[in-house]
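The complex appears here without one of its protein chains, the remainder shown in place.
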Amino acid sequence: MKEIIYKGSEPSLEYDVVIGLEVHVELSTKTKMYCGCKNIFGGRVNSNCCEICLGMPGTLPTVNKKAVEYAIKAGLAFDCTINKKTSFARKNYFYPDLPKSYQISQANFPLCVGGFVEILLDEGRKTKKISLRQIHMEEDAGKLIHDESLGLTLVDYNRAGVPLIEIVSMPELSSAQEVKAYLETIRNTLMCLGVSDCRMQEGSMRCDVNVSLKPKGSEILGTRCEIKNVGSFNGAVKAVECEINRQKDVLNAGGQIKQITMRWDESKNDNVIMREKESAVDYRYFEEPDLPILEIDEAEIEKIKKTIPELPNAKLARLMKDYGIVYADANLLVSNLDKCEMFESVAKLEKCAPNKVANWLLGDVSRILNEKNIELKDSKLNVRNFSEMLELIEEGKISNTAGKTVLEEIMENDITPLEVIEKNGLVQINDEEALKAIAAEVLSTNPQISELYDKGKTNILGFAVGQCMKLSKGQGNPVIFQKIVADLIKRG
Amino acid sequence: MKLNELAATKLMELLRNKECSALEIIEDTFREIERKEPEIEAFITLTKETAFENAKRIDEKIASGSELGSLAGIPIAVKDNICTKGVRTTAASKILENFVPTYNATVVEKLNAADAIMVGKANLDEFAMGSSCETSAFKKTKNPHNIEYVPGGSSGGSAAAVAANESVLALGSDTGGSVRLPASFCGVVGLRPTYGAISRYGLLPLASSFDQVGPLGRTVADVELLFNVISGRDPKDSTTVNFKTKNNSDFDVKNLKVGVPEEYFGNFIDEEVKKSVLKMIEFFKKSGAQIKKVNVPHMEYMLPIYSVVLTIEAASNLARYDGMCFGLRAKEFKDLEQMYANTREEGFGDEVKRRIILGTFLSSSESGSAYMQRAIAAKNELLKAHDELFKLCDILITPTGPTQAFRLGEICDPMKMYAMDLCTLAPSILGFPAIAVPCGKGQNNLPIGAQLIGQRYCEQLLFEAGKFFERNYL
Partner (left out) sequence: MSFNLEHVGKLAKFVLTEEEIKKFDGQIKEILELIEILPDVPQNGENRVNINQRCGLREDIETSSISIDEVLSNAPQKKAGCFVAPSLR
C-alpha cells in the first residue's frame, strides 16, 4: 500500500468526503439467533455450541423471538419503518469461521427500513440527521485463533450464531468526527435500550466503512473503498482519516481511485488491502427456504414502542437544561447509564450544585473505577453514601482532600462517610481560635514568611497555608487558614 | 408364512395378542436380510445388534404389561440421509463416509418413541440426487423383482428393502419423486406428504423447499400407520405445520371425483404403464367414482422450475461439506482454497458436482440472478391452475414413472434421467401430497405404480382411495 503521510488535517477544501457505515451490533439475548445455545462472551472454546450453530448436516434454524424484539426496538428508536412481513436470506461464502458456508441474514425484506440517526456536532450546538437504509438481523461467525507456532488457524464457534443487527446508513457522513459522533450515538442509544452492551473491546460492536471523495459540489459520487471490520471508535476515526488522505493524495497526483476492500490494522496504524474489485465476492443471496416469512403484528410493535425509554439525545439536552451542566459532562453521562442515573438521583437531592455532582462522578469516581477496572455497579457507591459525602463537603465538615479519602473508602467498603471521618479523624477544624494557634506556630517557626511578604512577595501566603494544613494533619479549613494567616502577617 | 412378510398392521395385532414376539419378528427379518442382502444390497449399514436389543426390550414391555408404542416391534429401514445418533449417516457419499451424527432426526425420535425397530440405513442416490440409486458412492441396489433392473431412486434402498421383505416399513425422502418412483419400480406403496407435514429436522437437505420425509410400506394401511406416527408440527423445523388431515372416515367411492390429466398420458409414457394406470381409473369408474378428463397447463415448466430451485438450494445446502467441521478432508493441500477444492473434488460424485455447478451459476450475478424469481413466478402460475383443477375433482390419478424400472446402467444421459421425474414433479413443486400405489405388473415381472395426487392436507383421502383400491382390485 502506498505510504501515507498522516497530516491530521481537515479534509481539503477541494473535495467533498462521502462516508457510509454498516454497523454490526451483537444483541444481548440469552440465547443465539437460530438455536438455544448460550449467548455469552468468552467461556471455554467451543463450549457453547450445538449441532445447529455448528452447521451439522440436517439441522435447521429457528428464530429467537427476543432478538426480533430487540431489533424492532432498535428500529423504532431510530425512527425506522418496521416491515410487517420480513424474511431471511442466505449469504453464501466459504470461510472457516462460517460452519454452514452461508450466513442467515436478510436481503430484500429487512425488518426495519428508513429512519435516521441524529448526531450532535460542535459541542451539541449543531445536529445532523444521517439517514438509514435499513436495519436487518443476522448471525455472527465463529472466532479464528491464529497460532503462529503451529502454523495453523484454530476455530472456536462459541460466537457462531450470536444474534447481530446490522445498521446500514446512507452515504451521508462527511468527516471522521461525524463518524465518531454517529458511532457514539448508536452505542449510547442501543445501550440505553438495553438491547446490546456494545462492548467494542469484546467485539460486540464493529463497523464497515465506505469512503469516497468527489470534487467539491459535484453531484457524481466518486469510487468508493471499503474498510472492513473496524473494532474501535478510535480505529474508525483513524481508518477514515487515513483513507481520506490516501484518496486525496491519489487524486491530487492525478491518479484514479480503484475500488478496493481493506481492513484496519491497529498495529500498523493503517489500512491494509484485502482484495481488489476483480476478486469481489459474489454472495449469491437467495431467500432462506428453512425459515418462512415472518409476520410482525402491529400490536406487538406498539407493545415494544411502550418499552422505549428516554433516548440519549433527548436526555443530553435535558441534563444540560435541567441541571445546567456543560455539554462535555452531559455527553459523558449519557454514554454511561449507571453514572447518569446516579447523577440524576443525587443531583435531585440538592445537597450541592449539580455540576459538583458531575465533577465528582466523572472525575474521582471514574478514576477510582478505572484504577480498579470495574463498573460503577460493582462498587459500593450508592445514592445514599455518595450524597452524604457531598453534603459533608458542602457543609464544610470535611475538606475536598478528605473527601477523596472518604470516597475511596465508601466505594470499597460497607462503611458510611461519617464512619470514615471518625475512623481517620478527618473532621475539618473550623474553630478560629484553634486554627489561629496553629497559624501562629507556623509563622514563628518560619520567620522568613513575614519577611518575604513585607517585601511584596504576597504569594508566600500559599506556602504558609500549606504549612498550616500540614501541621493540622489536613483537618484545618484552608479557607479560614488563608484569612487568619493574612491577618496575622498584616498585623505583624 | 414368515413374520417379516406380514403387514405392520397384522404384526401389531399378533404382537398384542401375544401370538408372536418382537424377537421372532426381528429374527425372521434378519434371516431374510442375510439371505437376500448380498444380491439386493439395499443397506449401507445394518444395525442388527441394537435391533435385537430393542426387540428384547419390547418383549419385556409386553411381558410386564406396559403400554406399547404404535409401531411396537415393527422393523423399519431408514434412508441413509436421515440422521441417527451414533449410527453412521452417509447420504451415500464419500464425503460423509465416516460421519456419525450426535443427534437423531425428529422422525427417528418419533420412531423410537413408537417402539419401532430400526434394522439399518438404506442405500440411496448420493445426497438423494438421482432416480435409480446408481449414484450411490458405495453400492448399487437391485430391484427385488428382477435384479438386472434398478430399484428406482433416490430412496431405492428403502423401497427395495420393503419389497424384498428385508424390512416391513421404511423411511425415504422425496424431493422430486424420490419416494414415489422407487415405490412404483419396486411394487410398494410410498407417500410424499403435504409440504410441512413431517419434520425435516435431521434430514440431510437436498432442496429445502421441496424435501419431505416419506413413509414406505407394502400396503396403504401400513403407510398410513407410519405417517400418523411421524407427522406433525416440530418446533425444530419452522416449515412444519400444525397438521390436521381432513377426516374421510365416511369415504364413499361414489362421491369421489377423479381427475385424469391428459398431459400425463402423452407419448413420453410407456404403453404398458399407460394401460395399467388406465385400468385402475376404469376400476374407480366401475366402482361408481366420477371420472373427469382435465388438463394441466404448462407441464413444460415443471422440469425448469424444479431444476432452478433445486440446484440453487442444493448448491447452498451442500456448501458446508468443505472439509472443515465434519466429513472428509482431502489429504493433500497447500492452503485453505486447496483444502476446499480437493476435498469437494474427491468427496462428491459427478451428479452432485453437476447440480452444484448449475445451482452456483444460476444464483450468481453472472446469470443475472433472475432465475429464482422466474421459477417462482412460473410456480405460482402452476399453483393457480392446480387450485382451479381441484375445484373440479378430489384427486388426480396419473402414472408415477413414465416407464417401468429400467436396467442397471441403461440410462447414462442426465437429461433422460431427469425425465424420469416428469410425473412426480408437480406435487413436489406445489407442496401437495401424492401416493404411489402398485396397480399391476408389466414385462419382465416388473411392477407398475399409479400416482394419486391430492390437495394440501388431503392425505387421508389418498389413504382411503388407496385402501379401497387395494381391497377391491383384482
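To keep things simple, chains are lettered A and B as they appear, and every chain counts its residues starting from 1.
Throughout what follows, a residue touches a chain if its C-beta (ideal position, glycine included) is under 8 Å from a C-beta of that chain, and two chains touch if they have at least 3 such contacts.
Keep in mind that this is a model prediction, so the values were computed, not measured.
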Contact list for the unshown chain, restricted to visible chains: A, B
Option from A:Thr81, A:Asn108, A:Asn269 or A:Thr445 whose C-beta touches the chain left out: A:Asn108
Touching residue (missing chain; options B:Lys36, B:Arg218, B:Arg344 or B:His386): B:Arg344
Residue in contact with the excluded chain [from B:Gly69, B:Gly232 or B:Pro304]: B:Pro304
Hidden partner chain, residues of subunit B it touches: 98-100, 102, 195-196, 209-210, 235, 238-239, 241, 300-301, 303-305, 307-309, 315, 319, 322-329, 333-337, 339-342, 344-345, 350, 353-354, 356-358, 360-362, 364, 366-368, 370-381, 414-415, 418, 429, 431, 456
Hidden partner chain, residues of subunit A it touches: 29-31, 35-38, 44-51, 54, 56, 62-68, 85, 87, 94, 96, 108, 144-146, 148, 150-157, 282, 284, 287, 289, 291-295
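Here is the rule we go by: only the chains that are shown with their structure count from here on.
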Distance from subunit B to subunit A - Cα centre to Cα centre, in angstrom: 56
Complex interface listing, subunit B residues touching subunit A: 82-83, 89, 91, 96, 99, 101-103, 105, 200-205, 207-209, 235-239, 312-313, 315-316, 319-322, 324-326, 336, 340, 360, 363-366, 372
Residue ranges of subunit A in contact with subunit B within the complex: 51, 54-63, 90, 92, 94, 96, 99-102, 155, 282, 284-287, 289-292
